[in-house]
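Note that this complex is displayed minus one protein chain, with the remaining chains in position.
And then chain A:
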Amino acid sequence: MITIKDLHKSYTMGANSLHVLKGINFSVEEGELVSIMGSSGSGKSTLLNILGMLDEADQGSYTLDGTPIKNLNEKIAARYRNKFLGFIFQSFNLINYKSALDNVGMPLYYQGMKRAERTDKAMAYLEKVGLANWAHHMPNELSGGQKQRVAIARALASDPKVLLADEPTGALDTKTSYEVMELIQGINDEGKTILVVTHEDDIAHMTKRIVNLKDGLIIDDTKINQVRAASHV
């Protein structure tokens, strides 16, 4: 599903150039649930941004579902993001003046789907994350866990190839974190490819494979026995 070869990225800060990614080789098969771990500054967020086409690599190749991701202009990047990727952020990033339902419908709006169809589909995804009763609530009326569920429903709405989650449990307490992970595991069980960036060990162990980053290089990449979040709840 994802193939990355010799990926380099550096940031220029004033006179200093900071080499963040120093040649990453990495691939993900369809249906995998992978966690990317590393201390802060290890380059895990940068890697995720590049995977998410929110940022571009300096060097190296990136293929997503057989499509080479290179020389993107903003327009193509936007289309690819909509088609291939669903994002889940640490701070949820819901649009705060739109109801849960409308938030979930956003990616569909950008696909050009009609309102009625959009609402139906968004409702179905809200049901899937167990928030059908909250469809018409504003984000500020929802708890952190609920917001993240809405964000997950939104990420799923466009039926992307890959879900990218950047510290999805970073702003949640343990219990809620596990509930969210349970949801993510459930989605993965249905065959969706998911990448989770985290620095929490317990969260990482709820995935099927842990990739460890340090100083811009992968130092460890192992498949593990998944811990089911449900057993903790």
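Everything that follows uses one rule, which is that contacts are C-beta pairs under 8 Å (C-beta built on N, C-alpha and C of every residue); 3 or more make two chains touch, one makes a residue touch a chain; residues count from 1.
We adopt the following convention: contacts and distances are computed from a predicted model.
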Of the options "ABC transporter ATP-binding protein", "Integral membrane protein", "Beta-hydroxyacyl-ACP dehydratase" or "Oligopeptide transport system permease protein OppC", which is the UniProt protein name for the chain that has been left out of view? "ABC transporter ATP-binding protein"
Sole contact to the chain not displayed, among A:Gly38, A:Pro107, A:Pro168 or A:Gly216: A:Pro107
Option from A:Thr3, A:Thr63, A:Asn82 or A:Gln226 whose C-beta touches the chain left out: A:Asn82
List every residue of chain A that touches the chain not included in the displayed model. 49, 52, 54-55, 74-75, 78-79, 81-83, 87, 89, 93-95, 97-98, 102, 106-107, 109-112, 114-115, 154, 158
